[in-house]
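Removed: one protein chain of the complex. Kept in place: all other protein chains.
On to chain A.
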């Protein structure tokens, strides 16, 4: 049972809605319906389920119907046909009073241009939701101040929205939504009006927040990088239709059609690819069994100058270099134990490539990929750069090595 369930929802704007709806049932496409009836399809037969505590991203270019879809969820726009269930209750069948209760208690919305009331102070904006619910002044003031404090905005509570920067205004927008303590947050292009750096900060804050409070979040965006960064699952929309739903990984590795594929070409791959995608199989020596001679032979065979050192359980220990192995062999040592170096950086496999680029460029050695102390792979500079450089070739290259 999902938190939000959308069932065959269609929204048609304009005249001749009934005949347009018939054409929708016959699976005619948007332009044909527009030509025949003059009606515009906002959302076309959308169905999906959002689980509790999930960040569900709806992504599409402008005109794809994503903003209409999110407004259908709280009935700011009424669907032409289909059903929307919140916690199993069909909101399409609710009267005004019931719908108001849902809006007041279950879901809050955050807007692209912040939707703050200019004549109200930050504090008065934050308590708006509580105010319309009829919560006593003292209580709502406390709750609103708490919400502002969590957002680090308490010192600004008596300012007017126009006195704050865009990022701060949107923090107020978010604080206003959270002051209501809703289960569901609807975020309509919430960060799209912010400049890129602030935007990234806000995404981080949202993710931190989600760690703490676990809301069900519907996040609308036209930016694929943003979608991949924050979405647990992503629904891709075009011409009012949902064309693919899946995790970022699923959509990237398995685009449903050419449209999705062209969409993905714009992605900055460093923000999507993880270490796992770019690492290669490590050449290793077992420090408990192998001696310097074995190590040297393996280096010659594999044409490498460094081997990673592991123990019997394949736990990562360090690495040995060709020079050290040669000298140890000359000294007649039987084990590589004494020449293991430990100054190689290690990273976990699920880290984003963009976050390890700095480590890779600063390290004179390759970087070990370690998961639960086990050595799972190694990052070599050349391969990482190739993986980032061009889409398909890079992926193929990575696949070859892994």
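Assume a residue touches a chain if its C-beta (ideal position, glycine included) is under 8 Å from a C-beta of that chain, and two chains touch if they have at least 3 such contacts; residues count from 1.
The rule we apply is simple: contacts and distances are computed from a predicted model.
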Protein name, per the UniProt record, of whichever chain is missing from view ("Acyl carrier protein", "Proline/glycine betaine ABC transporter permease", "Phenol 2-monooxygenase" or "Molybdopterin oxidoreductase family protein"): "Proline/glycine betaine ABC transporter permease"
Contact with the hidden chain (one of A:7, A:131 or A:288): A:131
Among A:18, A:36 or A:113, the residue in touch with the chain that has been omitted: A:113
Residue, one of A:47, A:101, A:165 or A:338, that touches the chain absent here: A:101
Selected from A:80, A:180 or A:244 as touching the chain missing from the view: A:180
In chain A, positions touching the absent partner: 71, 74, 76, 100-105, 107-109, 111-113, 115-119, 128-129, 131-133, 180, 186
